[in-house]
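Structure in structure tokens, see below.
Heads up, one of the protein chains got dropped from this complex, but the rest are sitting where they should.
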Amino acid sequence: MAEIVAGFCTSHVPLLGRVIDGGRTQEPYWKPIFQGYEPTKKWLADLKPDVVIVIYNDHANGFSFKYTPTFAIGCADEFNPADEGHGPRHVPVVHGHSRLAWHMTESLVADQFDMTIMNEMDVDHGLTVPLSLACGQPEAWPFKVIPICVNVIQYPQPTAERCYLLGKAIRRAVESYDEDLKVVIAGTGGMSHQIHGARSGLINQKFDNWFIDKLTTSPAELTKISHAEYVREVGAEGMEIIMWLTMRGALDDNVDVLHRFYHVPAMNTAVGNVIMQNSRASA
Amino acid sequence: MAEIVAGFCTSHVPLLGRVIDGGRTQEPYWKPIFQGYEPTKKWLADLKPDVVIVIYNDHANGFSFKYTPTFAIGCADEFNPADEGHGPRHVPVVHGHSRLAWHMTESLVADQFDMTIMNEMDVDHGLTVPLSLACGQPEAWPFKVIPICVNVIQYPQPTAERCYLLGKAIRRAVESYDEDLKVVIAGTGGMSHQIHGARSGLINQKFDNWFIDKLTTSPAELTKISHAEYVREVGAEGMEIIMWLTMRGALDDNVDVLHRFYHVPAMNTAVGNVIMQNSRASA
Amino acid sequence: MTKPADAFEDIPGTVHFNGERLRQGYQLNKFLSSLLEPDNRKAFKADQAAYLTSFKMTDEQRQAVLDRNWVRMLDLGGNIFCMTKLALVDGTPFQQVNAIMSGMTMKEYEEMMNAGGRPMEGIRSKKEQNIG
Partner (left out) sequence: MTKPADAFEDIPGTVHFNGERLRQGYQLNKFLSSLLEPDNRKAFKADQAAYLTSFKMTDEQRQAVLDRNWVRMLDLGGNIFCMTKLALVDGTPFQQVNAIMSGMTMKEYEEMMNAGGRPMEGIRSKKEQNIG
């Protein structure tokens, strides 16, 4: 049986990818941020998962507005880093786990999640920056990845509750797989930021920290918050943190926090990184 | 308020489109089929709906296997007939109802249906043949169309139950629209046929007629049937009749059958056409 | 893939087009679907073998296309709806493809269809199978 042994959440700020790729992580402005990710890098290197399921969103790079799936699952063997306007990032190709992805698709669709099956797609910073933050600059990513892309950029987005329920369905899907695999799930995006309009630059440290608290102890409360309230509190672009709820839904009600990091700002954005695992696992 | 005033189901056999386009509907082989559609043509011409929601599937024409949405909704103003290998059908462009389609998308996503929003797409015989069967050869289609494309050609298909629940959610979506519109819903595909492998040519009149009976009186029973049982009884390609359940879900539990037609064969396929409306509507 | 449900496996003469099939036939179906573009149809007709080299198919898949071996294409992951494109380009009636796939002559197949189609007896389950 495959098992989701832990989860982590992280911002996916594109600029952080550029700083890593440009070898500038030790510059004074950036250093505190990358230091905050050191525990995650070490934890993941020690854990050695077979597969990481990455919940992320595309930013009009791998997808155009021609079609917008609410939930898309990457079933291919490979996903290339997308060209986001100045050439693709020089990071390794992302290797999928097609067999598990197809199994998950079958399980999710039977569970009444109306997935869009992706047999070819490029992945943008929403997916590759979390990999860089969590793994640094390896020659190849040290695990397979199942990308699950959520529409958070075009209204109507899935509700926070639906994202949470997707996490629960993902867990059922993984646990019904017929092969032993150590699986980690990552929720990406956020934290508070808005990069358009007169509210550009907002940061809401109070909400961000409250959100992490609630995510740990009582995530169901966060599923009751409307899109408009999320937009109001964490910004139109920051509302992508509803994807953290998918990660959370895939874990037990009781979790231990192994790492918690929060930093303001990375240019326009608050940065957050949390690792959680089921309490029974640590007992 | 918009209202779904009635529904109809029909096969979408591509050959029937070619026969219509070629002016061959009066040939002895085809005539009985087109005669069976005369009541539907008359009924629809008298009813004059503003919008017809067409539940259909694409056959690797408007979509490729690059991506396969479980449920896709057409939100554009226009949908062109697809080139299916020998040039597009010479039928009118299909005009969408973008405002209603976006409203429906908002309502469906809030209702936990994970729609794929289509802002550009071509529609194949799965959609245009039903229009031809129900309207003949007008210069322009006499109503707007909201295409809802269901994946029935790639396993895993949505369950029969999910298709039925989609119909119920579509009804809620239409009924919460702020403008008076007369809406009809069409379920397309089927009836029994298989066009590949050693079972090519199967026709199951007994099941088809039983299915129409049940669809009328107790559709929920049909939602309990597994994909494999559908494939077994109506063929791998015939299992698309699960889309009739979406139409059925959008109507009341009690319906009157205004027209019922069944014919075998149209080359490889059994042909069925049924019109239903809510019993209270006819009272 | 996870083991397809036994129920699907039990149905004779039928391909369960699941993820495994999709993967196996991906490039073959990509070629077949490319025929939806008029320019591609022209290029294919002009030099079939050359056109086929632009798709990362297996040699077996290419040969099956060149031979119009419909049964083999199906075995190698061909999707039946993608295969209709090739039949249309060739002008082959699809009933003929169906006749071939079910091991019948066109005449036999047509007669069967005109008599109401292939009877369901013996084709529901491999246990009672009388086809293939």
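Before moving on, here are some points about what is shown:
Letters A, B and C mark the chains in the order given here, with residues in each chain numbered from 1 onward.
Definition applied: a residue touches a chain if its C-beta (ideal position, glycine included) is under 8 Å from a C-beta of that chain, and two chains touch if they have at least 3 such contacts.
Everything numeric here is computed off the predicted structure, so don't read it as measured data.
Counting contacts over the entire complex, the absent chain touches A, B.
Listed residues A:5, A:47, A:93 or A:264: the one in touch with the omitted chain is A:264.
Screening A:43, A:155 or A:262 for touch with the missing chain picks out A:155.
Contact with the chain that does not appear here is found for just one residue of A:47, A:93, A:195 or A:258, A:195. Summary of contacts with the chain left out: across B:80, B:98 or B:223, the touching residue is B:98. By the touch definition given at the top, chain A reaches the unshown chain through residues 59-61, 64-65, 82-87, 153-156, 192, 194-207, 226-229, 231-233, 235-237, 264-265, 267-268, 270.
Along chain B, the points of touch with the absent chain fall at residues 75, 98-99, 101-103, 105-106, 119, 177-178.
Heads up, the rule we're going with is that only the chains that are shown with their structure count from here on.
Inter-chain spacing, taken between the CA centroids of chain A and chain B, is 38 Å. Residue positions of chain B touching 2 or more other chains: 65, 154-156. The residues of chain C that reach two or more other chains are 18-19, 22, 26, listed in rising order.
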